[in-house]
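Left out: one protein chain. Kept in place: all the others.
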Amino acid sequence: MSEELQGLRRRLADFAAARHWEPYHTPKNLAAALSVESAELLEIFQWLTPEESSRVMADADTAHRVEDEVADVLAYLLQFCEALGIDPLAALSAKIDRNEERFPKP
Amino acid sequence: MSEELQGLRRRLADFAAARHWEPYHTPKNLAAALSVESAELLEIFQWLTPEESSRVMADADTAHRVEDEVADVLAYLLQFCEALGIDPLAALSAKIDRNEERFPKP
Amino acid sequence: MSEELQGLRRRLADFAAARHWEPYHTPKNLAAALSVESAELLEIFQWLTPEESSRVMADADTAHRVEDEVADVLAYLLQFCEALGIDPLAALSAKIDRNEERFPKP
Partner (left out) sequence: MSEELQGLRRRLADFAAARHWEPYHTPKNLAAALSVESAELLEIFQWLTPEESSRVMADADTAHRVEDEVADVLAYLLQFCEALGIDPLAALSAKIDRNEERFPKP
């Protein structure tokens, strides 16, 4: 993984350790939290038309909410991967390889 | 963002473009897909005890399913961010900064 | 469907109509809202042990939050079914019939 991503992972781990949150951070709980945060991101969009959904960053408050939820989703994804020893970038790269075989360019 | 992450983002964009999927990739649809994939990751864990959830990588088939869902979550997160011009690493870094102020070390 | 359930469905429809919310209540949006509310219910449980999760109703505030989210989930489920002309009780009854064939009693 990149140095920047490694740095974020370390900061998240230090943050949780300093607050003694590790016992709560089972893979199951982190998967639930990831799912909850993804739903909170979706909540911002649930009543918008497709067109309105493309313009959410034009409003400063909504833009901040969107970035905040993106941060939460990424935080739990990284902590989930840390808990199980998964490299998310390697997992995605392998998946794109497989998809390129499964769905050949038309 | 790191070069590795940029590379993945580019591969995802090329993959979608080659199949003419862009019209489907509104921020709203991508947020829904992100939420659906996160729930599919959670599905693997829903009936497990906390202890069992820590051992999922010991079984090769389950490990593969977990990595596959992690890849899907990251793929939709990156595509969502691409669609709205968000840097997810910067968003997470800013969020950790805020959290360190909000929840001071005990 | 039972009279009580029909009455709730009518109250929900009247409530939405009086506020001119129908244009927002596409099946897609209602499915998203149902998913978001289910995640909000899950959020109450995400860091609890299995044992703690069985005792949530002992605390009056948490009990109220749980009942409130249950109400939201049921409200969107009923409105979703109304939008598509689905009888949820008939759908569940048919599903239990199928499951009794698929998973015979051990």
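For reference, chains read A, B and C in written order, and residue numbers begin at 1 within each chain.
Just so we're on the same page, a residue touches a chain if its C-beta (ideal position, glycine included) is under 8 Å from a C-beta of that chain, and two chains touch if they have at least 3 such contacts.
This is a predicted model, so every value here is computed, not measured.
Asker: If the hidden chain were put back, which residues of chain A would touch it?
Answerer: Chain A touches the chain not shown through residues 32, 35, 39, 49-50.
Asker: Tell me where the left-out chain touches chain C, residue by residue.
Answerer: Spelled out for chain C, the touching residues are 1-5, 8, 11-12, 15, 18-20, 26-29, 31-32, 34-35, 38-39, 41-42, 44-45, 48, 50, 53-54, 56-57, 66-68, 70-75, 77-78, 80-81, 83-86, 88-89, 91-96, 99-100, 103, 105-106.
Asker: On chain B, where is the contact patch with the chain that was removed from view?
Answerer: 24, 29, 32-33, 35-36, 38-40, 42-43, 45-47
We take it that only the chains that are shown with their structure count from here on.
Asker: Please report how many Å separate the Cα centroid of chain A from that of chain B, as a whole number.
Answerer: 4
Asker: Could you put a whole-Å number on the gap between the CA centroids of chain B and chain C?
Answerer: Their C-alpha centroids are separated by 27 Å.
Asker: Could you say which residues in chain B touch two or more other chains, in rising order?
Answerer: If we look for residues of chain B contacting two or more partner chains, we find 32, 35, 39, 50.
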